[in-house]
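The structure under discussion is supplied below as structure tokens; questions concerning it will follow.
Removed from the display is one protein chain of the complex; every other protein chain stays in position.
For clarity, chains are labelled A, B and C in written order, and residue numbers in each chain start from 1.
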Amino acid sequence: MADKNGFFDLSKTGLTSKTGLTRRTALKGLAAGAGLAVAPGFVRYSQAQSSAPIKIGFQSHRTGIGAAYGRWYEKTTAAAVKAINAAGGINGRQVEVIIEDDGTDPGRGAEVVGKFATQHKTDIVFGTLFSHVVIGSAPAAGENKMPYFVVSEGHHVASTKLNRYVFQPGITDVKSQIQSMAPWIAANAGKKVTQIFPDFAFGYDHRDYLPPALKAQGAEVIAQIAIPPTESSFTKYFPQIPAETEVIYHVMVGPAVLTFVKELGEFYGSNRPQLFGFIDSLEATDINSPGLEFLDGSHFWEGSPRYAQTDDSEAQKAYRAAVGIDDNGAAVGDPKDVSTAAHMFGCWETLYVVKKAMEDAGYKGPQDRAKLVEATEALTEFAEGPEHPQGPKTFNGKIHQCFGIQNISKIEGGKLKVVHKTKIEDGLYEAEGDYTTQAL
Amino acid sequence: MTPLLTTKGLSRNFGGLRAVDNVDFALMPGEIRAVIGPNGAGKTTFVSLVSGRIQPSSGMIVFDGADITSQPAYVRVRQGIAYTFQITSVFANLSAYDNVALPVQRTLSDGRSKGAVRAGVMSALDRTGLADRALMPAGQLSYGHQRLLEVAMGLALEPRLLILDEPTQGLADSEIDNFITLVREIAKNATVLLIEHNMPVVMQLADRITVFNAGKILAEGTPEAIRENAAVQEAYLGTAP
Amino acid sequence: MSEASPAKAYALHLGVIALLFVLSFLLPEYYHGLLARIMVLAVFAMGYNMLFGYVGLLSLGHAMFFAAGLYGAGLAVIQLGWSVPAAFLCGIACGAVVALVIGLLALRTTGVAFMIVTMMFAQVFYLLILYFASWTGGDQGMVVPQPARVLVFGATSLELTNPTVRYMTALVLFSIVLLVTLAIVRSRYGRVLVAIRENEERTKMLGYDTFSNKLAAVVVSGSICAASGAAYALLFGYVGSSFASVQYSILPLLWVLLGGAATTLGPLIGTLFMYYVIDITSGYTSAYLLIVGIALILLVLFFPKGILGSIRQRWLGWLP
Partner (left out) sequence: MHFGPHLLLAALEGLVTSAVLALTALGLSLVFGVMRVVNVAHGEFFMLGAVLAWAITTAIGGHPALGFLAALVIAPLIVGAVALVAERLVLRRLNYNPEATIVATIGMLYIIQQLALTFYGPEARPVEPPFSYRILLPWFGYSGYKLSVISASALLLTATWLVLTRTRIGLVMRATQYDSETAQAFGIPVGRVYGGVFALGAMLAAIAAVLIVPISQAHYLMGQDPLLLSFIVVIIGGLGSLRGTVVAAVLIGLSDGIISMFFSPTLAKIIATLLVAMVLVFRPQGLFGTASR
């Protein structure tokens, strides 16, 4: 089991155990089978605490297709909450996290938001990765006037199609990510690009935003191959890749991605075009898995680097220690348990944004949720540091979306090495709407 | 008088087997006709073709002057051809009442009043002597009563041609007597086509008898004529004294 | 179906409706919201039961009827700007049309072939939603905007996002479908459907056009499921392809089998049971699917006809 000697071993986190997370709860969690399964929350605050804790409802992909992400989102969240509590909590109150499983299903996701609002009566809801769950849950958040902070990287929040209560302040949205990749691809990888992407929304963002971004850089997309989501083998689509392709831009996700890479390798052998991909494909997957040798020398987008880099900041090092990942981005003590490092930093950073906004708003309880929304909208930038270890960010309160730097990493010697960092400006685009005009 | 039912060159193959082979048959209105023959002679296949349960390989069926060869079974039932099954197939989980209500409610032309259904059902149950068992699930009736319920359902269709496929099979002797009376009564308003193994019943009821053998009509005539027919005796009666 | 005890049956059903009405004022907020959702999904299960329970046709494609209602209503609001009642009717109409087409094709088969054919058509429907993603929102789905989700009666308007309005709307839909179901199964038509389930061949030989009767049942069933989907879109504000996936075809089957097939109240009981088992167990362990699985097996071992079906068999024979 992955958690055998992982996160709960406090001695390895480098933080003192003021939170009072007991060995007993940890064992209970293990007994329940999935590591963090203790109800109602995983933080036991000490009896001396006088004021009631701030309750954060955590909508997690514990089951369903997103479960690998869910587990690491929970670990990162636990680490951030522990750090926040150790430093005195928010407005002097401890933070308690209540987890509900959304099953990676939009219907269940909406129910879970309702449950947080009406049964657990949490102060906010904090959540989840998969876009359809976010979109499915957003109406419930709006109706319950429940601030809903997501770490999804989808463009849905910034598209202003959701509502005023939904925020994404901890991770850059995919439209911005794609846009900021284009200059590097055009300059370093090649001018004729073939895109392979899943035939659903995550893929459509890439389908729609990459071609104009590349065109602006003097490169072009010469073919787009959309793969149906039910597909489990890919070779039959490869003949559609034009022979003059210089770069294959691939963003496959889901458990079949290893097959995809392996089959691409069998198809091309050593005589392949340049490869550029989004690490989403290989989150929670060991880059040295059999069959992935083919990726050696190819490039990936990473939100936050999986492997420790030589120029890592102190904040980055502290963050990695707190979450419990080693230099290879795997769980401390279990090198096979690879994290979702490129995304999960967003949980850490989002919680610090929540902390900042609650402090700015003088947040006392659910009656102040509107104030919290306004205080969040008033934020403009987050400086790099322990609270934002991935890097500096700007925040656009009108579209509830943050924008940060992105990393392009090359696979070399079985590790991902950052070869390029984009600038925040590379990923900025014109706002598509304005949430602040909506009623609270 | 024109026949109620005629078949011309009616055939049905199952794989290589000609179960019904080029049969020309005519049935007069008001008649009680018995169809007899050894097992596998094609009797049940023949009436199944007439009732529309299976489609003929070739040939033609005319009912009341109209060609019904290509009509589906339910349309033939609506035109007045009722079929009661050889193997009892009442709706075991439904009450006797509901079993009979199904044919009654369909034949009712006004289709509205609940009273009419009830009256129709009870009349059919009365005629078959099942009135006091109306609310019992059909599956819990005795075998003989299930056979009678089957007849009651046929009756409730108000048929012009009632096809009875081995109706007395499994009945006790006393029940058979009642049954013979019942069929005579039915025959006042309807033509009856009867497949039967029980020779005394056939001899008592039938106006005419058709003998099947190997998918063909071997002989046809009055009970007396059939009794005397040497070919029939050889093919059939000889084997079943 | 029998002529006996109509008064008892109607009293029971009106009693259940009255109880659900009273519960609206007693339940804590969370369970109030949950029950509204359960009532809408119970309508889905009732629609499924109409075909599976009473006609004996096991479909594994009912998600497409639910989704037809969901998208029919949702897209009418989002893309065409229709009002809520018009969108609701549009959803039902979409479901009826889909059911008619699917019925005409799939009813050429019976038994397991019917099961597989409906499943495959539902898969096609699901893939079509993805294929026309620019219109449907694909797998991400779409939000039905909150301002559009109001019922306008002259000068007054009711916001469907208001918990009480939502609960009562769900209750009205549920009650209508429940009473319609009860009326159908007690009608002559209901008797014919059961006869088809019990012995289709025999029913034909009583002069019934079983194909048309079954087709009508598919359309009624599909329309009820579509009504549930349309209500779901309008009351909860989200349309998405996951509701068209095979999982949502299996769920109503499960709810109906749990509650008791061919019982009018079984679908509600089954949906309620399943929801509460998941809700309660997921509070204790993340491995709640394990408990759900064990619960299903125990239930089927000891209540093989479903909860209400077993009660009817053992104690209350008059239950419709």
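We adopt the following convention: contacts are C-beta pairs under 8 Å (C-beta built on N, C-alpha and C of every residue); 3 or more make two chains touch, one makes a residue touch a chain.
None of the values given here were measured: they were computed from a predicted structure.
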Worksheet item: Which chains here touch the chain that is missing from view?
Response: A, C
Fill in: Selected from C:16, C:124 or C:158 as touching the chain missing from the view
C:124
Discussion item. Please identify which residue in A:105, A:173 or A:199 touches the non-displayed chain.
Written reply: A:199
Discussion item. Which candidate, A:81, A:95, A:284 or A:411, sits in contact with the chain we can't see?
Written reply: A:284
Fill in: Where the unshown chain meets subunit A, residue by residue
1-2, 33-34, 63-68, 70-71, 199, 225-228, 230-233, 235-239, 243, 255-259, 262-263, 266-269, 284-285, 289-291, 338
Response to the item:
Residues of subunit C touching the missing chain are 58, 105-106, 108-110, 112-113, 115-117, 119-121, 123-124, 127-128, 130-131, 246, 250, 253-254, 257-258, 261, 287-290, 292-297, 299-301, 304
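Rule of thumb we're sticking to: only the chains that are shown with their structure count from here on.
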Practice prompt. Compute the distance, rounded to whole Å, between the mean C-alpha positions of subunit A and subunit B.
Written response: 75
Worksheet entry | Distance from subunit C to subunit B - Cα centre to Cα centre, in angstrom | 43
Response to the item:
Chain-centre distance (mean CA atoms) for subunit A and subunit C, in whole Å, is 36
Worksheet item: Out of subunit A, which residues touch more than one other chain, so two or more?
Response: none
Worksheet item: Going by the touch rule set out above, which residues of subunit B reach two or more other chains?
Response: none
Practice prompt. Give every residue of subunit B touching subunit C within the complex, in rising order.
Written response: 51, 53, 72-75, 77-78, 82-83, 85, 89-95, 97-98, 101-103, 105-107, 117-118, 135, 153, 157
Discussion item. Considering only the defined contacts, which subunit A positions touch subunit C in the complex?
Written reply: 32-34, 36-37, 39-40, 62-63, 100-101, 105-107, 110-111, 114-115, 118-119, 131-132, 135-136, 138-140, 142-143, 154, 156, 161-163, 199-201, 204, 228-230
Worksheet item: Which subunit C residues qualify as touching subunit A in the complex?
Response: 28-34, 37, 127, 130, 133, 137-144, 146, 161, 236-238, 240-243, 279, 282-289
